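Every protein chain except one is present and positioned as in the full complex.
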């Protein structure tokens, strides 16, 4: 079916990779796309690393074709946002690893981890970013974040809408989007969230695709494993969508989930692997 | 401040008009913009009428410059969606007036009001649209909608995200977005919603602006009266925003609302009227 | 298993009756309970009729043992509330049938249907009640309710927490609790809700049981067909619970629903019918 489309958007986790590494055989899919000259892009709700680092992961696994320019992440939307909104000299406070903030710093912005902030001296803090669930002490730093945001009203960005992510075959971990939900509930404030299923994520990828090729939205296929992000977001943006059963949505539950959610993919496939 | 921007986006209700008609003096604003050659667009969560009819309203009031091509409505997003998704020959069922559906029909699509549907014969119904709160019997037709959507799983579009709208100085009415929330709660399904604050609405206007002028997002000013739609949506899309106090947000509550919501406009003004 | 309990609480719809009438064979269950001298009570989220009328329905179907004193309804809680809270001479406005309000009037309280209220003369209206989804025009009267409650701040009671109810084998209807949710969402206010799973409903039945028998809570069995009302409410109140599969929870979905909801009944049975 891929042949009928001019471009393909892929979700990353559950489609191209899982907790063990690359999905076996996925390299065939990209060989096929290269051969047919169909451009492809990876859309990921990941703000913990830069596109450079994300693409390096694929290249280390032997998938050389996933270059930096193929990666569109919710972290990029967050960085773009801060670039236009932060006054020169001011800083963005954040929850996450130093690595997750380093990416924002490459745009010339100052960042401060919440742990290093003095709550009595916050004049230079202009905005706040939820970047990664790692790199800080939850007990101390979540409460400190709450009290910073009570003390000074500022725009808050959540750079990853996911509330959890898989860490092994059976186990999951709270994602930074889940921690942001907790803080938002307690403050009763409204944060700005970037990531699928939001249209802005699909727009970012679509604008990138337009640099490579003339294409209408309904000539693009979105491949994802999650109804609530990839499929409903793709449908709404006017893409055709395929639900793959290699991740979040298990084969024996797919029909029940589609029926109960009302989110209907254009196609359903076992995986994103193309047999050559 | 308007002088510093290359284009202006206006919300309609509470900014350009209210329940009594045009906001007095608003014609000066457009005279100014025309003189300075700054293009402007009206973004409205209104799916009850076509852009043609919406622009006619302004022209009847003497604001000739609000032509059809200046109007961007959530109803247009719904129509675009159906144009790419509905199989030839199939129909869209809807709640709303005949007028609200007529707009979809101009795109060559078949529509059927829920009242005319035979629940034992729904093979040709491919999708459902919430268009307008008027034009049907709530007691009968809301329940019939629920049972149609229980009987057949289909994509449901809500063409107006607003849950209410003002009908006089003191009174409001439930909007079709509110009725859609009720149906969604009872079904436990996920509808596709078009309208501010969603990025897709701002994208529609931005793409229209690009046909007239070369402009970056942060060179555009969004003028709105509602923090939860105009301002947070504009901020997120990368626009500068001005909150006007002539509508939803009353002058004596503006600071409290901004503080408690965490939604911070770039500017605050009494109204969108420019004194010449 | 019933033998091990000193009293039994029954949900009504889906347990004792369905849209066609009494559940076939249910009379055996009550013969058994009478023989064993185990008292029983019916707990229902029904505020559309008085306990007298509710018990008459059972008696008309031949179940003479369901006398008025066996019925505990959320409407009774609403009436009790108004009896202590309404100032002499003032009135309760309501949405519902005249019949649903008649029950409140038997307590000496004045009631006014929303349709008969003059919004410019509301000094005597002290409280508002959502009683029944029938008996009024949804288009007009829901909006009028919203504007009454915007005009005058008053305590609002929802006498039935259910959001929908079955009207035939396949079809459902919005219940008054669903309409109350819509109004509450639009107003952003907090209504007082009576009905399962709330403890106050179980307390009403428990206090009634104590008039007949000495019994501790964990010596009572709650029989229900709905995890989210009967079972979680019974569990929390300290009762043992049995989920019957003759109503809301279908046999092939019971395990999935228990697993995904985390609401665990003490027992699961096909129905509440006891084979003699």
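Some observations on this one:
The chains carry the letters A, B and C, assigned in the order they are written, with residues numbered from 1 in each.
The rule we apply is simple: a residue touches a chain if its C-beta (ideal position, glycine included) is under 8 Å from a C-beta of that chain, and two chains touch if they have at least 3 such contacts.
Note that the coordinates shown come from a computational prediction; the quantities given were computed from them, not determined experimentally.
The undisplayed chain touches these shown chains across the complete complex, A, C. One of C:131, C:146, C:243 or C:263 touches the chain omitted from the figure, and that residue is C:263. Across A:107, A:172 or A:276, the residue that sits in touch with the chain not pictured is A:172. The missing chain lies against subunit C, touching residues 80-81, 84-85, 149, 153-156, 187-192, 194, 198-200, 203, 217-218, 228, 232, 235-238, 258-264.
Seen from subunit A, the chain kept out of the figure touches residues 137-139, 142-143, 146-147, 150-151, 163-164, 170-174, 178-179, 181-182, 185-186.
We adopt the following convention: only the chains that are shown with their structure count from here on.
Per-chain CA centroids place subunit B at a distance of 39 Å from subunit C. A separation of 45 Å divides the Cα centre of subunit A from that of subunit C. With each centre defined as the average position of its C-alpha atoms, the distance from subunit A to subunit B rounds to 28 Å. Looking at subunit A, one finds that none of its residues touch two or more other chains.
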